[in-house]
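Heads up, one of the protein chains got dropped from this complex, but the rest are sitting where they should.
Chain nomenclature is as follows: A and B, assigned in order of appearance, with residue numbering initiated at 1 for each chain independently.
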Amino acid sequence: MGAISAIGSSVTENRMALMQDKCGIGPLELFATRYASLLPFGEIKSTNTFLQEQLKAHEPGLTRTTLLALHAFDEAIADARLSPLQVQEFETALIGATTVGGMCLTDQLYHDANKTEDGSEFLASYDCASVNLYLQKRYGINGIVNTFNTACSSSANAILYGARLIKNGFAERAIVGGVDSLAKFTINGFNSLHILSPDKCTPFDEQRKGLNLGEGAAFLVLEKEENIAGKKRYAELTGYCNTNDAYHASSLSNEGDGPFLAMEGALAQAGLSPADISFINAHGTGTENNDLSESRAMLRLFETVPAFASTKANTGHTLGAAGAIEAVYSILNLVHQEVYASLHFNQAIAATGLQPVQSQKQMPLKHVMSNSFGFGGNCASLIFSKADQ
Amino acid sequence: METVQLKQQLKKQIVEFLNLINVKPEDIKDDEPLFGTGLGLDSIDSIELIVLLNREYGITIQDPKEGRKILVDINTMADYIEKHRTK
Partner (left out) sequence: MFYIHQSSCISAQQTFGTAAIASLQDAVNNRLQVIEPSYEGIPTGILRRMGKAIRMGVGAALPLIKGSVAIDGIIIGTANGGMEDCIKFLNQIIEYDEGMLTPTNFVQSTTNAIAAQIGLLSVNKGYNATHVQRGLAFENALLDAAMLLKENAAASYLVGGVDEISAYNYNIDYLDGWFKKQPLAAKDLYSSNTAGSMAGEGATMFLVNNKPEGAAARVAGLCLLHTGDETLLAAQLELFLKKHLPAGEQIDLLLSGEDGDNRLNKFYDAVESVLDNHAAVARFKHMMGEYATVTAAAVWLAVSVLKNQTVPLHMIKKDAKPSAYQRILISNNHKGRQHSFILVENTR
């Protein structure tokens, strides 16, 4: 696995931060926007120059989104001890996700879209595919390469697509994940919908005021069950499901149909019942709409809602990276048999009475569910299970 | 500007701003509900109308919920504009 977020530049750093209730959300220091002093963000405090140096990535046209992806990708393949040749095998797939792509470069995009001469070095870097196309080229990847954009559930879908490629015989191994960097496009987009909170977000709290945007990336290496002899294994991906809420372009239905069906489908796929879930890494963005709909869906599905928390209070909402980063966190839960506090929670939502985990603790965990629900009603639910030793 | 003129202008602006295909400004009644029934606008439209009020009349409404109390029909909108416009 590999991960970078506002609370750490590696999986280990992220875990340490989670254990210490560290919140990476605060004032912007690097990114320039009118909202820098008005809203808090989960910013990664590494400049693009620093990332380029560290990653030895100096080709023209590299966006911050690509650099963050490269960082997490490198960590993941090193952690999985994959040789360059293994990465290049026809049976190794690369499935990524991003909602921003190169659109973090607002000014350059504005220029290139409107002017008829002097194109910038980023002409081929604006779309979502540019990230994985760079990784494909840099590492000579020959297997199936794909990118998802299903808003907030993008990288959860990338993970489940990679798993299905393996299951259906189109790959033996899949490097899966997602990335997003801060961009004026998303900052202003979410702000125009009035769902950005002026304070640090408070998922599942009665007084919640909205979400904080964050940036980050994570990749995981999925290996076919038959091929794992002698390899380090963190967890098993046992269940997954993609559904659509089909209610509204930018909000979830009151009863959380899409979320309910996704969770139910993942359980069915895993051959588990709701009572088997030890812990849920919730989508929990801190918006009025999501947290209520998600809560209702959980209440509908689980006779007793299991322990749950939202790590978006630590990292912010990392959009295209959320599914993958939270998958890494869910796996950390299982590996270390621990759960982390859902930060800044004060008072349960009156209509549900649900309280997330409020302090870090050790607890027996067998199956952890990770949920991602997004714009366009795109919902995805993943279930990770403790690996047999 | 006369209230009648303002209402006419407002209807035209709403139709253009929200791209209301097949709706003629003059067909919108002054007391026809904008949301729910009547014109049938939704929550995204209420946000858009708040932006319209800001761009055309210099009015700032921070909270969309507050906005819904003003955006009931053409009458309430025109009334609010007359009292609060800065442009």
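Criterion: a contact is a pair of C-beta atoms (placed from the backbone, for glycine too) under 8 Å apart; a residue touches a chain by one contact, two chains touch by 3 or more.
Because the structure is a prediction, the values reported are computed rather than measured.
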Among A:L28, A:L82 or A:L165, the residue in touch with the chain that has been omitted: A:L165
Sole contact to the chain not displayed, among A:T92, A:N242 or A:S372: A:N242
Which of A:L68, A:L133 or A:A307 contacts the chain that the document leaves out: A:L133
Omitted-chain contact residue, chosen from B:N19, B:T37 or B:T86: B:N19
Touch residues of chain B, complete complex, unshown partner: 17-22, 40, 44, 47-48, 50-51, 54-55, 60
On chain A, residues whose C-beta touches the chain left out of the figure: 33-35, 99, 103, 106-107, 109-110, 112-117, 119, 123-124, 126-130, 132-133, 136-137, 141-142, 144-151, 157, 161, 164-165, 168, 170, 184-185, 187-189, 191-193, 242-250, 257-258, 261, 374-378
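Going forward, only the chains that are shown with their structure count from here on.
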Euclidean distance of C-alpha centroids - chain A vs chain B, Å: 39
Touching residues on chain A, where the partner in the complex is chain B: 192-194, 249-251
Complex contact set, residues of chain B against chain A: 43-44, 47, 51, 63-64
